[in-house]
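This structure is in structure tokens; I'll ask about it shortly.
Apart from one protein chain that is not included, each protein chain of the complex appears where it belongs.
Here the chain labels run A, B and C in written order, and each chain numbers its own residues starting at 1.
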């Protein structure tokens, strides 16, 4: 969930990407209304997508920690962010994972593009275990605890489903 | 002087760039007719110029030692070359330059952008003496003989006229 | 009143329909296949829905899916464009069943127009002259011989399963007809299980002239002048114009009335076209009704001032045609060139792929309908028509010269097109004199002339090429001189200095 305010519009909006349906399709929640997104093209500074089956083209102009300047369908728009992402990440990887839990579980589906540990390696919490590719992006999967890698269930090139066990760390 | 034959046209043409008038202007001789060239834009694979005050746009497709493929004003044209340049270079730098000649003479006007030898250096024929910039291109000036650099008449940044003595090599 | 139209098409015609929707404040819904996700019609419509894979059968011909999208998007009408489902009576019926307005004739009328044999008989009853020949399938060789002798040789022996020039045999006498009949019947039985042959008078040097028609649901019927579409290649129209150089007002009134009678006879409604063949002696024969908006409709828009897509929508809304025949005035002359992505000298093979750059012609009297944009791609899955270049002039000659200059200005980089071919045709004295016929390209050796013209163009660019080559040696090498410092002495020196 991210909080945004659009300059010139007197309202704070809450946006949440609810889920990924396929490679390019997402469900997004804007102020409690779900919308379908279909990403058509993406480059470093622009994106084209369908929002509830309407085509839109967006150019990204500038981004700072709290501000995003973009041009949406030719109209310049400035957003200020109140990014709660870090809290959520902290909660998930810190709070709810107990030290007793052995299995390192994949929270996304993807393809393994690199395995960075061997069995019997000693790892610390936060050490890189493997890199997955998902939705055209690379995701670093890191150890959820200090311990020793007892078993690795993946290898480079293999596919990983959501909730698959990547490795067992004791 | 270069000899060209255009595919599909039964004639051999002779082309000679007669002189450079200013930074972008040249006089060219095509089959004994002089024409004015004004180069407007140049990039790695294309050139725009005025030929006797008519605008032309040319894209370069491919070049080998004897063939040039280009698109002139939208029309694909293949030229076969009979490049006599090497002969001329050989004649000038080999044949006509006797070993007794001391002066290394600039055959073009330009600006010195690098001097590669010091006085009293030993040089062999073909060693780089200096680099000139002329008509937006860099020209390597090399020693015309084996010998010792007795005198250097130029320095980085200075201008050199055609026939100026760059250095004396004995 | 129609408020939202699903456009069951792609390319330039989808864009054309969107433009009229925008002017009428009607929402447009487009559909797209995998191949078309980056197409302009997707970007320019109000909503756009994915309907299937690239092959048309899975997307633009996917009737069930298209109806589904129309219903779920809340569209109240479907515009089929041309091609694809535009003349499919099953689809029109499916629309009717789902309470979607099919912007075109009724499914019954479509069925009739599609059945060429039935249509021909109806025209006979309506006193609309058709090409002399059999009105029924020719069951045996004796009937064929009777038919042939009554209309006179040479005749064509046609299979009704053919189309676009296939399955047609030219025969000059009884003997040839006997042989050909046997062969054709055998072929037909092998391929389709039954023989279905026709005998028709062979007509040399014909012109293709068609009349644009409009008929509202109250049966008011008008023709909106003729278009001459004789410049063709293998039954595919290349260049169309209005008016035809051989149609004067008297002929227009007369054949226009025949065309009106033809659509009345099949209880047609909405816009359609009655196609005729015209012989050198001025005889017109009706051939068929094209029950859709035609590719070449802009030609008629330019000489009539009408928006034909608007007229289609108005008629679909049940409105009366808002003018009478006598209100229509033919204004000037219009020409259309169908710019195809094809390699003329590779037997007109489709030329597809990335279009690196496009510059559209514009200016007085020029209209360009196209789906091209820089960096778009031309797909091998669909029609090779990439743009329709139209010119208007007060006279034929002004329209023609404007077209020639617009063809020169039309810059398409990355694929081959028919632009060079059209330049030769439009500059030919035969075209200038209006000496048109469906075999124009063969009759005047146009491809050879194109070759000559290209040679001349090459020759005319000789000095440019020589200059460019010399400058290349001189200046281009200098650009890479840093990488090649180890060359011979004075490696980059100028020649004359």
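Here are a few things to note about the model shown:
By our rule, contacts are C-beta pairs under 8 Å (C-beta built on N, C-alpha and C of every residue); 3 or more make two chains touch, one makes a residue touch a chain.
This is a predicted model, so every value here is computed, not measured.
By the touch rule given at the top, the unshown chain touches A, B, C in the complete complex. Of A:79, A:123 or A:169, it is A:79 that touches the chain left out of the display. If you put the hidden chain back, the residue from C:368, C:418, C:437 or C:467 that touches it is C:368.
In the full complex, the hidden chain is touched by chain C at residues 15-16, 19-20, 22-24, 44, 298, 301, 305-307, 331-332, 359-360, 362-370, 373-374, 394, 398, 401-402, 405, 408-409. For chain A, the residues touching the absent chain in the complete assembly are 1-2, 4, 6-9, 13, 15-20, 26, 28, 30, 35, 37, 39, 42, 44, 47, 49, 51, 56, 58, 60, 63, 68, 70, 72-75, 77, 79, 81, 83, 85-86, 88-90, 92-93, 107-108, 126, 128, 135-142, 144, 162. Contact between chain B and the absent chain runs through residues 38, 40-41, 50, 52-55, 57.
Here, only the chains that are shown with their structure count from here on.
Note: centroid distance chain A to chain C, computed from Cα atoms, is 49 Å. One inter-chain figure worth recording: chain B and chain C are separated by 54 Å, centre to centre, where each centre is the mean of the chain's CA atoms.
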